[in-house]
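Every protein chain except one is present and positioned as in the full complex.
For chain A:
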Amino acid sequence: MTTVATEVKKLTMVQAITDAMRTMMREDESVLVLGEDVGVNGGVFRATDGLVQEFGEERVVDTPLAESGIIGTSVGLAVNGFKPICEMQFFGFIYPAFNQIMTHATRMRQRSLGRYTVPMVIRAPYGAGVKAPEIHSDSVEALFTHIPGLKVVTPSNAYDAKGLLIASIKDPDPVLFIEPMRCYRTGRTEVPEDNYSIPLGKASTVKEGNDVTILTWGAMVQDTVQAVQKWESAHEATCEIIDLRTLYPLDKEAIKQSVEKTGRVVVVHEAPETGGVSGDIISVINDAAFFYLKAPVQKVTGFDTPVPVYSLEQDYLPSARKVTAAVEHTLKY
């Protein structure tokens, strides 16, 4: 990836997301923002803050409170020349739109043999750990990686968020862009003011290491980095941490190369275990690096329970201790 940065600002992840949309809206008049409270309110997380003031109500649209309506009308807008960025207020609120995503947005290209296409981005804040009310903390990325015709992207920091969101907006097909809300305002990273893209389908090595590969994404990236740094200060072994960034299509090469080096793998995600993306990751390892494995792949995940109300969410989320215990297990195997 090459960037020619003229100026760099320190931004939070939510600011970088706004910056990505603003950048693309300035460049491409067909880009629209639609969602509940995205106008003068700037979105419940302020991700669209200032956009209606700059681009007007024709391009930044406060829609009626209807998720299927937002996605369904955006299918029509997208087929007819626009690039809608749809905000789902929370990932857990996307379910009424599932039919439109599953049967139309992701199938239109196939059903029309390319005559009609749907360049659309669906943004959704997701994940637990911010003491949100019920249903606000779901991590259901695997429901969507299973849908043919949809790319699923999730950033873990401000720099990646801008580059990945710009790439998603430029993508000619539907992209689900899920934003770990726990990362929205935890820290700032340097973000160039330019228009830059991070290619979809490419993972990022957050930390190099030799003995165990940890594959993760979203809010679990920073948690894992912190857990591992502390653990490594008292241990000989080192861990390589890979932020997958795109959950469909997975970066097979990055997974393969790291597993060939370490031979030991821990997959960390906060979504429920069964049917989680970890299953696909293990399948990739099985196909691409089976003979390099020195221990069974470990999973550290949420439970097969609903994401709990917040009194129990810290028990639900993969903890530092669970991650390091899994690392130790693969080393001792």
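We take it that a contact is a pair of C-beta atoms (placed from the backbone, for glycine too) under 8 Å apart; a residue touches a chain by one contact, two chains touch by 3 or more; residues count from 1.
In the analysis below, contacts and distances are computed from a predicted model.
As stated in its UniProt record, the chain not included in the shown complex is "Pyruvate dehydrogenase E1 component subunit alpha", which appears among "Flagellar hook-associated protein 1", "Pyruvate dehydrogenase E1 component subunit alpha", "(2Fe-2S)-binding protein" or "Metal ABC transporter permease".
Of the options A:Q15, A:S74 or A:Q89, the residue whose C-beta touches the omitted chain is A:S74. Note on the undisplayed chain: of the listed residues A:H235, A:K252 or A:K322, the one touching it is A:K252.
Chain A meets the missing chain through residues 58, 61, 63-64, 66, 68-69, 71-82, 96, 99-100, 103-104, 108-117, 148-149, 151, 172-173, 201, 248-249, 252.
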